[in-house]
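The structure under discussion appears below in the form of structure tokens.
In this view, the complex is presented without one of its protein chains, the others remaining in place.
Let's turn to chain A:
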Amino acid sequence: MSVNLASFLYLVSGILFILALRGLSHPTTSRQGNIYGMVGMGIAILTTLALATPSAGGLVLILLGLAIGGGVGAVVARRIAMTSMPQLVAAFHSLVGLAAVMVAAAAIHAPESFGIGTIGAIHGQALVEMSLGVAIGAITFTGSVIAFLKLDGRMSGKPIMLPARHLINIVLGVGLVVLIVMLVTTQSTTVFWLIVALSLVLGVLLIIPIGGADMPVVVSMLNSYSGWAAAALGFTLGNLALIITGALVGSSGAILSYIMCKGMNRSFISVILGGFGGEAASAGGDDGIERTVKQGSADDAAYLMMNAQKVIIVPGYGMAVAQAQHAVREMADKLKANGVEVKYAIHPVAGRMPGHMNVLLAEANVPYDEVFELEDINSEFAQADVAYVIGANDVTNPSARDDKSSPIYGMPILDVDKARTCLFVKRSLGSGYAGIDNTLFYKDGTMMLLGDAKKMTEEIVKAMDH
């Protein structure tokens, strides 16, 4: 196959990837889009095989690699629980990062295969592109591993703050630039591996100070990084599919990070610098006024909702933890059968990754036209009889709207306090991830339902049958 034809085919696969993302603009077109993506990937792989014309041994090795990796990937994709999706995505990011490092390592050890020169005489430009790719790839790798451990609960979600961490990071960053210059001048593989090592350390240091509640931003950011790493290697290999895909993924991750930051009313920089969500509650609580909380039972909740005209359900991360999405849908079915209008309201940063709640509700067979984003539904709380908050906390805290001294002031919230009654399912009266007391608990219209989200919802469903 000629190189020109191959370039053209890579362009085609790049276009198919664009169509794959385009399809996601609506659920009905999304599956078609996913197929475009698969076809694009198939074209890219076949084109490369036709171009490289591997030996019989090489081909066996390639098929073996694809079979091993593909088998593992397929099994994981089938078995993974929808609630574990954030961890899975973080783990996948780490694989892209590591794969980028490995491709660059192969390229520096066998530059002839990639047409970028010979050992000891690799083009300077290729080396710069390659070292950028490998640095970003290595940061993505360890950063995603840390994010995975935090999301999977194998590591505390609390920020780990090293003394002088900003200074350390700056020193490491400057060290990286120096090493890249050294690599171009000396062509030494030792320097290459030093770049890898330094970037791996940097990846860990960048993510450990970021708290669990900021993980949606981190996951999106690492998504973006994995794209930039791919693009940088695309320049090294002169591969259009890789360049286009890298740019797409890079901008996609950046946009998602931006949306998540906006959902928390925080700047991207402040999230990256980390440290949020670690300290115990400091604001909002101690104004010396004795405050009382109204508690209710499952029977009370069932009665209130069955006699309501409109119920809005507000799910949060707690629903995912308790796996309560199916119970919630059952409850909604009972209500609908009784003539109650049911809608779902999703805050942009509910859960641990963008769109996390939507996937869980979809899994529980909730029709997607009953699920609304914050800006589309927020005005409806005033007409709702009941807001059923399950596993969400900070995103409903009225302090963010009313109390200028609150650390989360300015964050867009769901106005659940405007509903006639707010039923708030929660395990205890503790504060949320941001460590901030929720004034909603003490409002007259709020009834606390203390207990496990799933059990409580199931009890309500039972009580509705009485």
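We take it that a contact is a pair of C-beta atoms (placed from the backbone, for glycine too) under 8 Å apart; a residue touches a chain by one contact, two chains touch by 3 or more; residues count from 1.
Convention: contacts and distances are computed from a predicted model.
Choosing from "proton-translocating NAD(P)(+) transhydrogenase", "3-oxoacyl-ACP synthase", "ABC transporter ATP-binding protein" or "Peptide/nickel transport system permease protein", the protein name stored in UniProt for the chain missing from the display reads "proton-translocating NAD(P)(+) transhydrogenase".
Set against the missing chain, the residues A:Ile195, A:Ile210, A:Leu242 or A:Val271 yield one that touches it, A:Leu242.
Among A:Ala197, A:Ile255 or A:Leu429, only A:Ile255 touches the chain left out of the display. Counting the whole complex, the residues of chain A in touch with the unshown chain are 2, 4-5, 7-8, 10-11, 13-14, 17-18, 20-22, 24-28, 30-31, 33-34, 37-38, 40-41, 44-45, 47-49, 52-55, 58-59, 61-62, 65-74, 76-78, 80, 82, 85, 88-89, 92-93, 95-96, 98-100, 102-103, 105-107, 109-110, 112-114, 125, 219-220, 223, 226-227, 230-231, 233-235, 237-253, 255-256, 259, 346, 348, 353-356, 358-359, 362-363, 365-369, 371, 373.
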